[in-house]
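All protein chains but one are shown at their positions in the complex.
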């Protein structure tokens, strides 16, 4: 029989992402309406180990759905990767009467949730990362806002790149995954898109493409470069040297993590948060919420962590053809 | 054996939607890369009947992906609802060597495409409407931009509504479908959401809710009202009279149709446009492109027009609980 | 000798305006650095009469500079227009040890400040209104944000207006003053601008202009109508009837009052707030802060209220010529 849950905790872990506050709000309010109390744990697993734990009511999350960042703060926590840290975390949960825990974050954070679950604390993961690099879900909290932020910045770079007939290399986030780069590449009509999953490091081919485009009369050449490939400044210098075309690099950086969330991020994060609250209310544990094939679903964390996903080939091919 | 397609036309029909230009661009460039010529037909079926037809090449759609509206213009056309009009349209297609046609629009526009297909012109529909009210697809071009535009406007109304401790009724688009209202309702944390699909017209319940919220200490009360319910001004006057709380109506109107498309609208419209171009290249006809269960697909237009969809009950219930 | 000021109050009054929080923050922090205590008075003069008064320190205004609305709330107060109300207000100030008061608002609010000053409470006015209708200053808090909000909305309406080759009447705020309408008229390239200060109510001339523009091949016709003229819906119906061109009205409404303030509104409101705090620290009273001829200045409230300003003729003439 499922354990009865009276009080849950919620924390955000790893890199922050716009929409995390919408998820926190939904977890708090849906749990309250399920008759369950809620405690906020600050600064991720770090704050759990330091017992930075506060009571939350419906008003604690007023006026937060439209805010970037996370009102619970976040941090990375090496101590929680050890068995000792995990046992201490479970102990602190019990001490504070926390029967269940929602962890909003990425795969690394879910691994922590998995350990806590094995130690008797019911845990549910909610996918929060701007990188979209969680295999069990087609949507992660923050990706939609991040791609729009990057896209709007690139639209601006394109204006000035055109006025000066320049080549521009724009580096977007995504250390292991090229989703932000691919989406911006399509949305900004970029002439080249360099993804960790696809780039063959043949810079001569890139240079030839730039030269050919100039011959065709194109007034600018936009290269979207994923963080996972990096080295945009040096690449710009080499391209300028090889082509004779003025080339500048822009690294968009941390602005991609912030900002008021888009409508999609607010809506999906809200539904996912409510869904996670309901899973805990039903006594479920070691699950991660996902949005897959057009529906909200949940997976066993072990299975979720074992899944793989990659760049869609049709979309990548189309992205190359449309930049003609 | 499928008819060989040498030249296609593309038109936008019905209400315009942000992202239509991204779809046009993709149709043009993907067709060209498929070895097919493209003609642009201006002002929808109206322009077809008036032979407002221009040749398009890769440069015709340069610098358009980020633009709102439709570079091909759009119109409603009553003549095309008659058999005579449809036959004339098919005749004009043949006269201009147009073997296939992509129609970007809503159900009404697809009905026109269906007729042309029966008259021997291969046609493909691409769903373009801010209202999301096309049953065969989870995504329609323009919805994502429209909900973000509406949401950002409502965020602003909420600022001043809070400062003055007012009740605000905000009317968003959606004559037959409440999707924009539901999404904004969740994303803006609205206290009440009135949808054509769900509203029971019990205004006393709404009034009681407003009074109760004020007692709970809420500084504002936001009601999102779908266009399909309407009458926001009169509703505001009745609510102010019944509650004694200052109440103002805002009708967001046509600004929801315009603006630079979001990243999602640019990306999905691009892929859908390319997909439609490929369907025509394969000799397909009487199909409509959709995004369903997480994948790009196509349906027979007859089947697509017979489908039904509605508001998700879990999402609607959650939206009500989160506004506690 | 000037009275020594130990504690001041701050309130926002009349319609709220983006940037008011930046001014409050500056008043609080500059006063603290001047060695003066600060109390926040909620809901304008209304809250003063109800003694809704709270202590403020440097942290009370943390994370507010980027927020729309006013953290002190605002209200209109008829009681304060009476001598009795004013005397009660002065009494409450003395009771709470408030020696000086900054009033952020428009001319009506300054009149209240003037009365309090005569009753022995040092008062300073700071111009806060989106309408720019304060004669002693070239800048008022909120105008810059409001015109950008309106302009961006009109850009969107223009997209769809062009796609459908429509005429659009867009009503912007400004009951007595046409500044928002004039600025948007220029910035949006509107074909007609109707200002309270200039409009001769010759609708036939407007209709002729619309017809002539259509003949010249213009794809849309944008009319910016100031709230002070109003009746946009009826005007749209008359124009459509007279021209045969589809014509729609949009009333932008309260969204123009909200939103995160622009850079200018944050910067000028901050400097004006600091300047007001310094005037009180110097023992000044019955002054209003302005930005005039490129410099921050202050005027006697009596003189300020007697000043006049109007629409610049060169700018209005140019606005008409540029829409050719």
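Going in written order, the chains are labelled A, B and C, and every chain counts its residues from 1.
Criterion: a contact is a pair of C-beta atoms (placed from the backbone, for glycine too) under 8 Å apart; a residue touches a chain by one contact, two chains touch by 3 or more.
Remember, it's a predicted structure, so these values are computed and weren't measured experimentally.
Contacts of the undrawn chain with the visible chains, over the full complex, involve A, C. Only one residue from A:37, A:67 or A:115 touches the chain missing from this view: A:67. When the missing chain is restored to the complex, the residue among C:46, C:262 or C:285 that touches it is C:262. With the whole complex as reference, residues 22, 25-26, 29-30, 32-33, 58-59, 65-66, 138, 144, 147-148, 150-151, 155, 183-184, 186-189, 217, 260, 262-264, 266-267, 270-271, 274, 292-296, 314-315, 318-319, 321-322, 324 of chain C touch the missing chain. Residues 12, 15-16, 18, 43, 67-70, 73-75, 149, 153-165, 168, 219, 248-259 of chain A touch the missing chain (whole complex, contact as defined above).
We adopt the following convention: only the chains that are shown with their structure count from here on.
Path length between chain A and chain C in the chain contact graph, taken as the least number of steps between touching chains: 2. Averaging Cα atoms per chain gives one point for each, and the point farthest from that of chain C is the centre of A. Same-residue interface: chain A and chain B share over half of the residue numbers found at their contact. Superposing the C-alpha atoms of chain B onto chain C requires a rotation of 180 degrees, rounded to the nearest 5. For the pair chain A and chain B, the distance between mean C-alpha positions equals 28 Å. Annotation for chain C: no residues touch two or more other chains.
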